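What follows is a single structure, and I will ask about it in a moment.
Apart from one protein chain that is not included, each protein chain of the complex appears where it belongs.
Take a look at chain A:
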C-alpha cells in the first residue's frame, strides 16, 4: 500500500497523441501553415484506438496527431521559412499602408522562398520510391495544366504543370511504355509501365471545367506544389535513363529536309504562336521526337539471356518470354502506319497514343503547331474522323473513328477496321482494367477480342455484321459457335477448340461408309484423364466431414458463378436477338 496516487491521462495513449490545435501552438504556426507543413512533410492525422482516453475524458471529435510526428516536425527548416513569410507579409502590408513604394519594392525583392528538394529526398530515399508514388503527382499535374487562367491558382503553377505533363508524355512516347487506355465519362485513364512500375493516371477531357465549390483549393495547391517538385526530379531522372537531353529538345531532323520547307514551316509557326511560346507549344504537339545526348544507335532487339533451367522454372521462363514478345509487338503496333487527325477528334490524346505505339501522326496546319504532313498526302493509311460523313474521301486510306486507336492499344493487336468505319455503330469500349477470373461473366465482345488475339479469324462475327438477313439455320450455327466459344472459355485451351472444330467437321461429312479402322491416338489421353477423374472422386469420398463441407461450399460457389455468367450470357443473346429482330422489322418497313 502506498505510493503516490496515479493521475489520470498522464501516461499511455493520452501522452502519445496531441490534438491539432496543441500541435499548431507547439510549432507556432497558423492553421493554414500547419496544414501546408503536414502535407509537404507527409504527416497524416491519426485515429486513436481509445478516443476517450486520448481526449482526456471528452468524447468531442477532434483531429489527433502522433506526438512523435509533431516533434519530428519541429526540426524542419521550412517552419522557419513559414514564419519569415508571415513577417514578410506583415511588413509588406505596413509599407503599402504607409505608401512607401521604395520599401515595397525592396521587400518584394527579398521575398522569402523555400525549396522542397530536401523533403523529397527525405520522403523518397530512392528513385523507385518516388516512382511508386508518382500516380498522384501525375493526375494532379494533368488536372492543373487544364485549368483556365482564372484566379483559382497562380498562372505560373499552371504553366509549370503543363510543362511537366508534356515532359512526361514525351518520355512515355520515347520509351514506348504505354499499356492501357480507358476512355470514361470522367476522363481518360492511362496506364504505363515505367522501369517496372505500373503507373496509372487520369487526364481530364479538354474544356470541362466548372470549378466545384466544395473543394479546398489551398490544400490542392499545396499538394500540387509538392507534386510538381517531385515530378520535376522524376522527369529529369527518367530523361537521363534514356539519354535524352533535359530540358527536352525537339529534334529538327525533319526540318532539315529542304530549305524551302523549313521556311514555310517557320512562317506557319509565326501564325500560330509567339516566338517565346512556340518552342513549348511545339513540344506539346507531341509530333516530333526528342534529341538524345548520345546519338542513338538503331535500337537492336535486346534479347533475354537464356539460362538452362528445368521444371517449373522453365514454364515460368516460357511465360515470361511470351509476355516479352507480346510487349514488343504492342510497342511496334502502329509502326509504318500514317495517321491523319481530323479537327474534331481529341488531338493531344490521340497523338500521344499513336506516337506511343510507333505510328506517325499529323493534323491540319491550322489546328495546331507541329503538323508534319498534309491531308493530301498519298501515303496516309488511316484518317481518324468523328463525324457521320465526310465529303472528300481518298480511296487509299481507311476512314475510322477514334475508338479504334484506343481499342487497338488495349487489345494489343490491330483490330479489323470494318467495325470502326465512318457512321458504323461502334462496338462497346471495354475496360482494360478488368481482369475476369474463371467463371465470371465475360462480355461477348471481349471473347471475340480474345479469339482475335489468339490469331483466329472472326468469320462468323464478320458475317453477322455484313449480312443481316440470314437464314435461320445460319443463326443456329452461330449459336452453336457461341456455345462452343463459351466452352472454350471454360477450358481456356486452344487445342481443345481445334479438336472440337475438327470433330464438328467430321460430324458434318459423316456418311454411310465403312472405313478401315484406325488406332485411336487419343485413347491414351482419355485413359489418363479417366484415371485422374477417378482419383479425384476417391479423394472426395475420403474427405473428412468438415473438409467435405468446405469443399462442397467452394464447388457450390463456383457453380453459382458459372450459373450467373450463363444467365447473363443468355440474357445478352436474347437482347441481341431482340435488337436484330428490330432491325429486320425496320428493314421490312423500309
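The rule we apply is simple: a residue touches a chain if its C-beta (ideal position, glycine included) is under 8 Å from a C-beta of that chain, and two chains touch if they have at least 3 such contacts; residues count from 1.
To be clear about the criterion, contacts and distances are computed from a predicted model.
Selecting from "Fructose-bisphosphate aldolase", "Glucosamine-6-phosphate isomerase", "Ribosome biogenesis protein NOP53" or "Gap junction protein", the unshown chain of this assembly corresponds to "Ribosome biogenesis protein NOP53" (UniProt protein name).
One of A:120, A:250 or A:353 touches the chain omitted from the figure, and that residue is A:120.
Set against the missing chain, the residues A:55, A:145, A:175 or A:228 yield one that touches it, A:228.
Between the chain not shown and the residues A:2, A:61 or A:151, the one that touches is A:61. Touching the chain that is not shown, out of A:67, A:183 or A:450: A:183 (per the contact rule at the top). Taking the complete complex into account, residues 35, 39, 42-47, 61-63, 68-69, 72, 75, 77, 110, 113-118, 120-123, 126-127, 129-130, 133, 135-136, 139-140, 143, 154, 156-157, 159-160, 163, 182-187, 189, 200-202, 204-205, 208-216, 219-220, 223, 225, 228-229, 232-233, 236-237, 240, 246-247, 344-346, 386-387, 401-403, 426, 428-431, 433-434, 441, 443, 445, 568, 571-572, 575 of chain A touch the chain not shown.
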